[in-house]
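The structure that follows is given in the form of C-alpha coordinates.
All protein chains but one are shown in place.
Going by the order they are written in, the chains are A and B; count residues from 1 in each one.
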Amino acid sequence: MLDPTPKARVLIGKPGLDGHDRGAKYVAQVLRDAGFEVIYTGIRRSPEQIVEAAIQEDVAGIGLSLLSGAHNVLFKRVIDLLKERGASDIVVFGGGTIPPKDIPTLTAMGVKAVFTPGTPAKRIVETLDTLLAQPA
Amino acid sequence: MPYHGDIPNLIAQTASRGPASVRAAARLMSIVTDHPERVATMLAGATRWPQPRLVLGITGAPGSGKSTLTDQMAASFRARHPDRLLGILAVDPSSPFTGGAVLGDRVRMMRHATDPKVFIRSLASRGHLGGLALGARGVVRIMGLLGCDVVIIETVGVGQSEVEIAQNADLTVVVLAPGQGDSVQMLKAGLMEAGDVFVVNKADRPDAATLQANLLNMLKMGWMARVDLYHEELTCHGPQMLVAGQSADGGKALSSIPDLPLDAAAPPPVFLTSATNAQGIEPLVDHVESRAARDADAWRARRDTQITREVRDAVLESARKRIAHLIGRNGTSQATLAPVLEGRISVDELTDQLIRRALSDIDTTHRIQPT
Partner (left out) sequence: MSDSNLATNLKTSRDKYDAAVAKTLAKFPEQQKTFVSASGSPVERLYLPESDPRAAYTEQLGFPGQFPFTRGVQPTMYRGRFWTMRQYAGFATAEESNQRYKYLLGQGTTGLSVAFDLPTQIGYDSDDPESLGEVGKVGVAIDSLADMETLFDGIPLDKVSTSMTINSTAAILLAMYIVVGEKQGVTPEKLNGTIQNDILKEYIARGTYRFPPKPSLRLIADIFEYCTKEVPNWNTISISGYHIREAGSTAAQEIGFTLADAICYVETALKAGLKVDEFAPRLAFFFAAHSDLFEEVAKFRAARRLYARIMRERFNASDKSCMLRFHTQTGGVTLTAQQPDNNVVRVTIQALAAVLGGTQSLHTNSKDEALALPTEESVTVALRTQQIVAYESGVTNTIDPLAGSFFVEQLTDRLESEAKQYIEKIDAMGGMVAAIERGFVQKQIEESAYRFGQSIDSGERVIVGVNKFTSKKEPDIDLFEVPEATQKRQVDKLKSVKANRDANKVRAALSAVTEAARGDGNLMPPILDAVRAYCTVGEICRALEGVFGQYTESFN
(Lines give C-alpha, C1' and ligand atoms only; values in the text may rest on other atoms or scores of the structure.)
Protein backbone atom coordinates (compact mmCIF):
# COMPACT_ATOMS: atom_id res chain seq x y z
CA MET A 1 0.00 0.00 0.00
CA LEU A 2 1.34 3.37 -0.93
CA ASP A 3 0.60 6.50 1.00
CA PRO A 4 -3.15 6.89 1.35
CA THR A 5 -2.84 10.64 1.68
CA PRO A 6 -6.08 12.17 2.95
CA LYS A 7 -7.76 14.71 0.76
CA ALA A 8 -8.60 17.46 3.19
CA ARG A 9 -9.76 17.98 6.74
CA VAL A 10 -13.42 18.79 7.14
CA LEU A 11 -15.43 19.50 10.29
CA ILE A 12 -18.99 18.17 10.48
CA GLY A 13 -20.96 19.87 13.20
CA LYS A 14 -24.49 20.19 14.47
CA PRO A 15 -25.22 23.69 15.72
CA GLY A 16 -28.39 24.41 17.65
CA LEU A 17 -30.37 22.03 19.80
CA ASP A 18 -31.70 19.33 17.48
CA GLY A 19 -30.37 15.85 18.08
CA HIS A 20 -31.06 14.23 14.72
CA ASP A 21 -27.55 13.23 13.80
CA ARG A 22 -28.28 10.47 11.30
CA GLY A 23 -27.57 12.70 8.31
CA ALA A 24 -24.48 14.30 9.85
CA LYS A 25 -23.02 10.93 10.77
CA TYR A 26 -23.81 9.48 7.36
CA VAL A 27 -22.13 12.36 5.55
CA ALA A 28 -19.12 12.02 7.88
CA GLN A 29 -18.85 8.34 6.94
CA VAL A 30 -19.32 9.00 3.24
CA LEU A 31 -16.57 11.63 3.34
CA ARG A 32 -14.32 9.25 5.23
CA ASP A 33 -14.90 6.65 2.52
CA ALA A 34 -13.98 9.26 -0.05
CA GLY A 35 -10.66 9.90 1.69
CA PHE A 36 -11.43 12.98 3.76
CA GLU A 37 -10.42 13.39 7.38
CA VAL A 38 -13.56 14.34 9.21
CA ILE A 39 -13.64 16.00 12.60
CA TYR A 40 -17.05 15.17 14.08
CA THR A 41 -18.27 17.46 16.86
CA GLY A 42 -21.45 15.72 17.98
CA ILE A 43 -24.83 17.35 18.58
CA ARG A 44 -25.94 20.55 20.32
CA ARG A 45 -22.86 22.67 19.62
CA SER A 46 -22.81 26.42 19.77
CA PRO A 47 -21.51 28.35 16.75
CA GLU A 48 -18.64 29.49 19.00
CA GLN A 49 -17.64 25.91 19.76
CA ILE A 50 -17.80 24.95 16.11
CA VAL A 51 -15.70 27.88 14.90
CA GLU A 52 -13.08 27.45 17.62
CA ALA A 53 -12.81 23.75 16.80
CA ALA A 54 -12.50 24.47 13.09
CA ILE A 55 -9.63 26.88 13.70
CA GLN A 56 -7.74 24.60 16.08
CA GLU A 57 -8.17 21.69 13.71
CA ASP A 58 -7.14 23.80 10.70
CA VAL A 59 -9.92 22.37 8.54
CA ALA A 60 -10.57 23.39 4.96
CA GLY A 61 -14.32 23.19 5.33
CA ILE A 62 -17.14 23.21 7.87
CA GLY A 63 -20.30 21.22 7.20
CA LEU A 64 -23.32 22.21 9.28
CA SER A 65 -26.32 19.95 9.67
CA LEU A 66 -29.57 21.27 11.05
CA LEU A 67 -33.09 19.90 11.02
CA SER A 68 -34.88 22.27 13.36
CA GLY A 69 -35.34 25.18 10.99
CA ALA A 70 -32.88 27.43 12.83
CA HIS A 71 -30.45 27.44 9.87
CA ASN A 72 -30.85 31.08 8.82
CA VAL A 73 -29.81 32.31 12.26
CA LEU A 74 -27.18 29.71 13.15
CA PHE A 75 -25.41 29.39 9.78
CA LYS A 76 -25.08 33.17 9.75
CA ARG A 77 -23.61 33.20 13.23
CA VAL A 78 -20.95 30.67 12.19
CA ILE A 79 -20.03 32.74 9.13
CA ASP A 80 -19.86 35.95 11.18
CA LEU A 81 -17.62 34.33 13.78
CA LEU A 82 -15.28 33.01 11.08
CA LYS A 83 -15.00 36.56 9.76
CA GLU A 84 -14.24 37.89 13.22
CA ARG A 85 -11.47 35.33 13.62
CA GLY A 86 -9.93 36.08 10.24
CA ALA A 87 -10.83 32.60 9.04
CA SER A 88 -13.21 33.33 6.18
CA ASP A 89 -11.12 31.13 3.91
CA ILE A 90 -12.74 28.13 5.59
CA VAL A 91 -15.50 26.92 3.27
CA VAL A 92 -18.94 26.58 4.90
CA PHE A 93 -21.52 24.15 3.54
CA GLY A 94 -24.68 22.75 5.05
CA GLY A 95 -27.59 20.40 4.91
CA GLY A 96 -30.77 19.30 6.62
CA THR A 97 -34.41 20.26 6.51
CA ILE A 98 -33.95 23.43 4.52
CA PRO A 99 -36.78 24.83 2.39
CA PRO A 100 -35.67 25.59 -1.20
CA LYS A 101 -36.60 29.22 -0.79
CA ASP A 102 -34.02 29.70 1.98
CA ILE A 103 -31.15 28.50 -0.21
CA PRO A 104 -30.54 31.85 -1.97
CA THR A 105 -30.46 33.57 1.45
CA LEU A 106 -27.88 31.07 2.69
CA THR A 107 -25.82 31.39 -0.49
CA ALA A 108 -25.87 35.15 -0.17
CA MET A 109 -24.48 34.99 3.37
CA GLY A 110 -21.59 32.87 2.12
CA VAL A 111 -22.70 29.24 2.44
CA LYS A 112 -21.00 27.58 -0.52
CA ALA A 113 -23.27 24.54 -0.92
CA VAL A 114 -26.56 23.32 0.56
CA PHE A 115 -27.43 19.61 0.45
CA THR A 116 -31.09 18.86 1.10
CA PRO A 117 -32.40 15.39 2.04
CA GLY A 118 -32.00 12.88 -0.76
CA THR A 119 -28.84 14.43 -2.22
CA PRO A 120 -26.78 11.49 -3.49
CA ALA A 121 -23.55 10.94 -1.56
CA LYS A 122 -21.65 11.07 -4.82
CA ARG A 123 -22.77 14.62 -5.44
CA ILE A 124 -21.70 15.73 -1.95
CA VAL A 125 -18.25 14.23 -2.48
CA GLU A 126 -17.86 15.75 -5.94
CA THR A 127 -18.92 19.17 -4.72
CA LEU A 128 -16.49 19.08 -1.82
CA ASP A 129 -13.70 17.77 -4.04
CA THR A 130 -14.10 20.94 -6.07
CA LEU A 131 -14.70 23.33 -3.19
CA LEU A 132 -11.85 22.06 -1.05
CA ALA A 133 -9.28 21.28 -3.74
CA GLN A 134 -5.83 21.89 -2.29
CA PRO A 135 -3.29 23.92 -4.21
CA ALA A 136 -0.88 21.55 -5.94
CA MET B 1 -5.75 25.03 2.73
CA PRO B 2 -2.71 27.18 2.03
CA TYR B 3 0.15 25.06 3.30
CA HIS B 4 2.78 27.33 1.90
CA GLY B 5 2.55 29.70 4.78
CA ASP B 6 5.87 31.21 5.63
CA ILE B 7 7.11 28.93 8.42
CA PRO B 8 9.26 31.49 10.31
CA ASN B 9 6.34 33.89 10.26
CA LEU B 10 3.92 31.27 11.58
CA ILE B 11 6.43 30.37 14.29
CA ALA B 12 6.76 34.03 15.28
CA GLN B 13 2.97 34.43 15.39
CA THR B 14 2.55 31.30 17.48
CA ALA B 15 5.25 32.38 19.90
CA SER B 16 3.71 35.87 20.21
CA ARG B 17 0.65 34.28 21.89
CA GLY B 18 -1.44 37.09 20.44
CA PRO B 19 -4.93 36.78 18.97
CA ALA B 20 -3.62 35.15 15.77
CA SER B 21 -1.48 32.61 17.59
CA VAL B 22 -4.10 29.85 17.69
CA ARG B 23 -4.61 29.90 13.96
CA ALA B 24 -0.87 30.11 13.30
CA ALA B 25 -0.21 27.16 15.60
CA ALA B 26 -2.97 25.17 13.89
CA ARG B 27 -1.37 25.89 10.52
CA LEU B 28 2.05 24.81 11.72
CA MET B 29 0.50 21.60 12.98
CA SER B 30 -0.91 20.89 9.51
CA ILE B 31 2.56 21.35 8.08
CA VAL B 32 4.14 18.87 10.47
CA THR B 33 1.40 16.29 10.14
CA ASP B 34 0.96 16.54 6.38
CA HIS B 35 4.60 17.06 5.50
CA PRO B 36 6.72 15.54 8.24
CA GLU B 37 9.70 15.88 5.91
CA ARG B 38 9.54 19.60 6.59
CA VAL B 39 9.82 19.10 10.31
CA ALA B 40 13.59 19.33 10.09
CA THR B 41 13.35 22.83 8.61
CA MET B 42 10.92 23.79 11.30
CA LEU B 43 13.00 22.35 14.06
CA ALA B 44 15.84 24.75 13.36
CA GLY B 45 15.91 26.66 16.59
CA ALA B 46 13.32 24.41 18.22
CA THR B 47 15.71 23.46 21.02
CA ARG B 48 15.18 26.97 22.33
CA TRP B 49 11.37 26.77 22.17
CA PRO B 50 9.46 26.69 25.41
CA GLN B 51 8.40 23.15 26.25
CA PRO B 52 5.45 21.72 28.10
CA ARG B 53 6.09 20.88 31.71
CA LEU B 54 4.37 17.55 31.26
CA VAL B 55 3.49 15.48 28.22
CA LEU B 56 1.02 12.83 29.33
CA GLY B 57 0.04 9.87 27.16
CA ILE B 58 -3.36 8.22 27.66
CA THR B 59 -4.10 5.01 25.82
CA GLY B 60 -6.49 2.09 26.09
CA ALA B 61 -8.92 -0.09 24.22
CA PRO B 62 -11.92 1.38 22.41
CA GLY B 63 -14.76 1.58 24.91
CA SER B 64 -12.51 1.88 27.96
CA GLY B 65 -13.68 5.44 28.48
CA LYS B 66 -10.37 7.04 27.46
CA SER B 67 -11.92 10.18 26.00
CA THR B 68 -14.07 10.75 29.06
CA LEU B 69 -11.05 10.22 31.31
CA THR B 70 -9.03 12.62 29.17
CA ASP B 71 -11.83 15.14 29.44
CA GLN B 72 -11.97 14.78 33.22
CA MET B 73 -8.21 14.95 33.68
CA ALA B 74 -8.15 18.02 31.45
CA ALA B 75 -10.77 19.63 33.68
CA SER B 76 -8.67 18.81 36.73
CA PHE B 77 -5.49 20.32 35.25
CA ARG B 78 -7.47 23.43 34.30
CA ALA B 79 -8.78 23.78 37.84
CA ARG B 80 -5.30 23.35 39.32
CA HIS B 81 -3.63 25.82 36.98
CA PRO B 82 -6.34 28.25 35.88
CA ASP B 83 -3.86 30.58 34.14
CA ARG B 84 -2.00 27.95 32.16
CA LEU B 85 -2.69 26.59 28.72
CA LEU B 86 -3.55 22.93 28.20
CA GLY B 87 -3.05 21.03 24.97
CA ILE B 88 -4.85 17.84 23.95
CA LEU B 89 -3.76 15.74 20.99
CA ALA B 90 -6.28 13.02 20.15
CA VAL B 91 -5.16 10.33 17.71
CA ASP B 92 -7.59 7.99 15.92
CA PRO B 93 -6.94 5.40 13.25
CA SER B 94 -7.45 6.16 9.56
CA SER B 95 -9.26 3.82 7.25
CA PRO B 96 -6.54 1.67 5.68
CA PHE B 97 -8.56 1.52 2.46
CA THR B 98 -9.39 5.13 1.73
CA GLY B 99 -7.02 7.11 3.91
CA GLY B 100 -10.02 8.92 5.34
CA ALA B 101 -11.04 9.04 8.98
CA VAL B 102 -13.82 10.13 11.29
CA LEU B 103 -12.24 11.77 14.32
CA GLY B 104 -14.78 11.89 17.12
CA ASP B 105 -12.80 12.55 20.28
CA ARG B 106 -13.99 16.11 20.42
CA VAL B 107 -17.53 14.87 21.07
CA ARG B 108 -16.70 14.18 24.70
CA MET B 109 -14.47 17.21 25.10
CA MET B 110 -16.63 19.95 23.63
CA ARG B 111 -17.01 21.67 26.97
CA HIS B 112 -13.34 22.63 26.64
CA ALA B 113 -13.79 23.86 23.07
CA THR B 114 -14.64 27.42 24.05
CA ASP B 115 -12.18 27.52 26.92
CA PRO B 116 -9.54 29.90 25.55
CA LYS B 117 -6.95 28.04 27.63
CA VAL B 118 -7.48 24.68 25.95
CA PHE B 119 -6.18 23.73 22.52
CA ILE B 120 -7.46 20.45 21.08
CA ARG B 121 -6.09 18.84 17.97
CA SER B 122 -7.36 15.61 16.39
CA LEU B 123 -4.96 13.57 14.34
CA ALA B 124 -5.58 10.60 12.08
CA SER B 125 -2.98 7.85 12.16
CA ARG B 126 -2.93 7.83 8.33
CA GLY B 127 -1.06 4.56 8.17
CA HIS B 128 2.18 6.42 7.65
CA LEU B 129 5.33 4.48 8.28
CA GLY B 130 6.79 6.42 11.14
CA GLY B 131 5.27 9.63 9.85
CA LEU B 132 2.57 9.66 12.49
CA ALA B 133 4.95 9.59 15.42
CA LEU B 134 6.96 12.32 13.81
CA GLY B 135 3.93 14.52 13.14
CA ALA B 136 2.61 13.98 16.65
CA ARG B 137 5.91 14.99 18.21
CA GLY B 138 5.87 18.10 16.04
CA VAL B 139 2.37 18.96 17.24
CA VAL B 140 3.50 18.62 20.85
CA ARG B 141 6.45 20.94 20.21
CA ILE B 142 4.14 23.51 18.64
CA MET B 143 1.81 23.24 21.63
CA GLY B 144 4.87 23.99 23.76
CA LEU B 145 5.67 27.00 21.61
CA LEU B 146 2.12 28.21 22.03
CA GLY B 147 2.66 28.03 25.77
CA CYS B 148 0.93 24.79 26.81
CA ASP B 149 1.92 23.78 30.32
CA VAL B 150 0.50 20.27 30.05
CA VAL B 151 -0.10 18.32 26.85
CA ILE B 152 -2.24 15.19 26.85
CA ILE B 153 -1.81 12.73 23.99
CA GLU B 154 -4.78 10.40 23.72
CA THR B 155 -4.50 7.38 21.43
CA VAL B 156 -6.41 4.21 20.75
CA GLY B 157 -4.17 1.48 22.11
CA VAL B 158 -4.73 -0.98 19.33
CA GLY B 159 -1.93 -0.67 16.84
CA GLN B 160 1.81 -0.58 17.29
CA SER B 161 2.12 2.97 16.01
CA GLU B 162 -0.52 4.21 18.46
CA VAL B 163 1.32 2.63 21.35
CA GLU B 164 4.50 4.25 20.10
CA ILE B 165 2.89 7.65 20.12
CA ALA B 166 1.79 7.21 23.68
CA GLN B 167 5.34 6.23 24.56
CA ASN B 168 6.58 9.53 23.23
CA ALA B 169 4.97 11.06 26.26
CA ASP B 170 6.87 11.66 29.48
CA LEU B 171 4.42 9.46 31.30
CA THR B 172 1.90 7.01 29.87
CA VAL B 173 -1.44 6.12 31.43
CA VAL B 174 -3.04 2.88 30.23
CA VAL B 175 -6.84 2.75 30.69
CA LEU B 176 -8.75 -0.50 31.06
CA ALA B 177 -12.40 -1.15 31.83
CA PRO B 178 -14.24 -4.16 33.18
CA GLY B 179 -16.59 -5.99 30.90
CA GLN B 180 -14.19 -5.85 27.99
CA GLY B 181 -13.21 -9.38 27.19
CA ASP B 182 -10.17 -8.15 25.38
CA SER B 183 -8.57 -6.22 28.25
CA VAL B 184 -6.20 -8.97 29.27
CA GLN B 185 -5.35 -9.79 25.66
CA MET B 186 -4.46 -6.15 25.16
CA LEU B 187 -2.07 -6.29 28.04
CA LYS B 188 -0.43 -9.32 26.55
CA ALA B 189 -0.18 -7.48 23.24
CA GLY B 190 2.31 -5.01 24.61
CA LEU B 191 0.33 -2.40 26.42
CA MET B 192 1.65 -3.58 29.77
CA GLU B 193 5.15 -2.50 28.88
CA ALA B 194 3.85 0.84 27.59
CA GLY B 195 2.23 1.90 30.84
CA ASP B 196 3.75 3.93 33.67
CA VAL B 197 0.39 4.28 35.39
CA PHE B 198 -2.68 2.06 35.02
CA VAL B 199 -6.30 3.01 35.43
CA VAL B 200 -9.27 0.71 35.89
CA ASN B 201 -12.06 2.95 34.66
CA LYS B 202 -15.80 2.34 35.13
CA ALA B 203 -14.94 1.26 38.65
CA ASP B 204 -18.65 1.32 39.56
CA ARG B 205 -19.10 -1.90 37.55
CA PRO B 206 -19.29 -5.03 39.65
CA ASP B 207 -16.34 -6.77 38.03
CA ALA B 208 -13.93 -3.83 38.42
CA ALA B 209 -12.33 -5.28 41.54
CA THR B 210 -11.51 -8.55 39.77
CA LEU B 211 -9.91 -6.67 36.91
CA GLN B 212 -7.89 -4.60 39.35
CA ALA B 213 -6.66 -7.70 41.18
CA ASN B 214 -5.69 -9.46 37.93
CA LEU B 215 -3.98 -6.36 36.70
CA LEU B 216 -1.95 -5.85 39.89
CA ASN B 217 -0.86 -9.44 39.70
CA MET B 218 0.23 -9.22 36.08
CA LEU B 219 2.03 -5.94 36.63
CA LYS B 220 3.91 -7.35 39.57
CA MET B 221 5.02 -10.37 37.61
CA GLY B 222 6.04 -8.24 34.67
CA TRP B 223 7.96 -5.96 36.98
CA MET B 224 9.79 -8.82 38.64
CA ALA B 225 10.76 -10.20 35.25
CA ARG B 226 12.14 -6.85 34.26
CA VAL B 227 14.07 -6.47 37.49
CA ASP B 228 15.63 -9.88 36.83
CA LEU B 229 16.52 -8.76 33.35
CA TYR B 230 17.95 -5.61 34.80
CA HIS B 231 20.16 -7.55 37.14
CA GLU B 232 21.41 -9.57 34.21
CA GLU B 233 22.15 -6.34 32.38
CA LEU B 234 23.99 -5.11 35.42
CA THR B 235 26.27 -8.11 35.48
CA CYS B 236 27.07 -7.41 31.84
CA HIS B 237 27.55 -3.67 32.18
CA GLY B 238 29.22 -3.42 35.55
CA PRO B 239 27.84 -2.66 38.98
CA GLN B 240 26.78 0.98 38.66
CA MET B 241 23.75 0.94 40.87
CA LEU B 242 21.13 -1.41 42.10
CA VAL B 243 17.76 0.21 42.20
CA ALA B 244 16.50 3.12 40.18
CA GLY B 245 15.15 5.97 42.22
CA GLN B 246 18.04 5.71 44.64
CA SER B 247 20.44 6.99 42.05
CA ALA B 248 21.76 10.54 42.06
CA ASP B 249 20.75 11.23 38.47
CA GLY B 250 17.06 10.50 38.90
CA GLY B 251 17.31 7.23 37.05
CA LYS B 252 18.53 8.67 33.77
CA ALA B 253 21.27 6.07 33.45
CA LEU B 254 18.65 3.38 33.65
CA SER B 255 16.84 4.64 30.62
CA SER B 256 19.73 3.54 28.49
CA ILE B 257 18.58 -0.03 29.08
CA PRO B 258 15.80 -0.66 26.57
CA ASP B 259 12.18 -0.68 27.75
CA LEU B 260 12.95 -0.12 31.39
CA PRO B 261 10.83 2.73 32.64
CA LEU B 262 12.39 5.62 34.50
CA ASP B 263 10.72 4.60 37.68
CA ALA B 264 11.49 0.95 38.20
CA ALA B 265 11.50 0.93 41.96
CA ALA B 266 8.06 -0.65 42.11
CA PRO B 267 5.43 -1.97 39.74
CA PRO B 268 3.32 0.75 38.13
CA PRO B 269 0.46 1.93 40.33
CA VAL B 270 -3.18 1.11 39.50
CA PHE B 271 -5.91 3.71 40.04
CA LEU B 272 -9.65 3.15 40.11
CA THR B 273 -11.77 5.79 38.39
CA SER B 274 -15.30 6.29 37.20
CA ALA B 275 -14.77 8.99 34.62
CA THR B 276 -18.45 9.49 33.75
CA ASN B 277 -19.13 10.34 37.41
CA ALA B 278 -15.87 12.29 37.82
CA GLN B 279 -14.77 9.90 40.56
CA GLY B 280 -11.17 8.97 41.34
CA ILE B 281 -9.77 11.65 39.05
CA GLU B 282 -8.05 13.79 41.70
CA PRO B 283 -5.82 11.06 43.22
CA LEU B 284 -4.75 10.12 39.69
CA VAL B 285 -3.86 13.71 38.77
CA ASP B 286 -2.12 14.14 42.17
CA HIS B 287 0.06 11.19 41.32
CA VAL B 288 0.84 12.45 37.82
CA GLU B 289 1.69 15.90 39.20
CA SER B 290 4.03 14.45 41.81
CA ARG B 291 5.84 12.45 39.13
CA ALA B 292 6.10 15.60 37.03
CA ALA B 293 7.62 17.53 39.93
CA ARG B 294 10.11 14.79 40.67
CA ASP B 295 11.18 13.83 37.16
CA ALA B 296 11.01 17.15 35.28
CA ASP B 297 14.75 17.36 34.73
CA ALA B 298 15.10 13.80 33.53
CA TRP B 299 12.19 14.30 31.10
CA ARG B 300 13.68 17.47 29.74
CA ALA B 301 16.97 15.72 29.11
CA ARG B 302 15.21 12.89 27.36
CA ARG B 303 13.30 15.28 25.13
CA ASP B 304 16.56 16.97 24.17
CA THR B 305 17.93 13.63 23.00
CA GLN B 306 14.70 12.94 21.18
CA ILE B 307 14.99 15.99 18.98
CA THR B 308 18.02 14.50 17.24
CA ARG B 309 15.93 11.43 16.48
CA GLU B 310 13.18 13.68 15.13
CA VAL B 311 15.60 15.24 12.66
CA ARG B 312 16.78 11.78 11.68
CA ASP B 313 13.20 10.62 11.15
CA ALA B 314 12.42 13.75 9.18
CA VAL B 315 15.32 13.11 6.84
CA LEU B 316 14.23 9.48 6.33
CA GLU B 317 10.62 10.54 5.78
CA SER B 318 11.69 13.15 3.27
CA ALA B 319 13.73 10.58 1.36
CA ARG B 320 10.88 8.06 1.50
CA LYS B 321 8.37 10.57 0.22
CA ARG B 322 10.52 11.64 -2.69
CA ILE B 323 11.14 8.07 -3.80
CA ALA B 324 7.50 7.16 -3.26
CA HIS B 325 6.57 10.04 -5.52
CA LEU B 326 8.81 8.73 -8.27
CA ILE B 327 7.39 5.22 -7.97
CA GLY B 328 3.91 6.66 -8.28
CA ARG B 329 0.66 5.75 -6.61
CA ASN B 330 -1.19 2.49 -6.97
CA GLY B 331 -2.35 3.24 -10.50
CA THR B 332 1.00 4.23 -11.97
CA SER B 333 3.51 2.25 -9.97
CA GLN B 334 3.35 -0.85 -12.13
CA ALA B 335 5.33 0.60 -15.01
CA THR B 336 8.13 1.72 -12.70
CA LEU B 337 8.32 -1.56 -10.86
CA ALA B 338 7.85 -3.89 -13.82
CA PRO B 339 11.58 -4.14 -14.72
CA VAL B 340 12.27 -5.69 -11.33
CA LEU B 341 9.48 -8.23 -11.70
CA GLU B 342 10.62 -9.08 -15.22
CA GLY B 343 14.13 -9.73 -13.88
CA ARG B 344 15.72 -7.03 -16.04
CA ILE B 345 17.19 -5.12 -13.10
CA SER B 346 17.65 -5.77 -9.40
CA VAL B 347 15.93 -3.95 -6.57
CA ASP B 348 19.20 -2.27 -5.72
CA GLU B 349 19.65 -1.07 -9.28
CA LEU B 350 16.14 0.39 -9.39
CA THR B 351 16.74 2.09 -6.06
CA ASP B 352 19.97 3.60 -7.39
CA GLN B 353 18.12 4.83 -10.47
CA LEU B 354 15.37 6.38 -8.41
CA ILE B 355 17.81 8.10 -6.09
CA ARG B 356 19.68 9.52 -9.09
CA ARG B 357 16.40 10.71 -10.60
CA ALA B 358 15.37 12.24 -7.32
CA LEU B 359 18.63 14.16 -7.21
CA SER B 360 18.43 15.38 -10.79
CA ASP B 361 14.75 16.17 -10.71
CA ILE B 362 14.88 19.65 -9.20
CA ASP B 363 11.13 19.80 -9.39
CA THR B 364 10.58 17.06 -6.90
CA THR B 365 12.82 18.71 -4.33
CA HIS B 366 10.17 21.31 -3.77
CA ARG B 367 7.27 19.19 -4.71
CA ILE B 368 5.51 18.60 -1.44
CA GLN B 369 2.94 16.07 -2.28
CA PRO B 370 2.17 13.85 -5.18
CA THR B 371 -1.40 14.46 -6.23
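Methods note: contacts are C-beta pairs under 8 Å (C-beta built on N, C-alpha and C of every residue); 3 or more make two chains touch, one makes a residue touch a chain.
A quick note: this is a predicted structure, and the numbers were derived from the prediction, not measured.
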Problem - Contact set of subunit A toward the excluded chain (per top definition) - result: 16-22, 25-26, 29-30, 40, 42-44, 46, 68-74, 77, 97-101, 116-118, 120-122
Exercise for the section: Since one chain isn't shown, list which residues of subunit B touch it in the complete complex. Expected result: 62-63, 67-68, 71, 104-105, 107-108, 110-111, 179, 202, 205-206, 276-277
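Convention: only the chains that are shown with their structure count from here on.
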Handout entry: Geometric centre distance via CA averages, subunit B-subunit A, whole Å
Key = 29
Completion exercise
Within the complex, subunit B is touched by subunit A residues 1-9, 28-29, 31-42, 45-46, 48-49, 52-53, 55-58, 60, 85-87, 89, 132, 134-136
Problem - subunit A-facing residues of subunit B, complex - result: 1-4, 20, 22-23, 26-27, 29-30, 94-104, 106-107, 110, 113-114, 119-122, 124, 126-128, 321, 324, 327-330, 333, 369-371
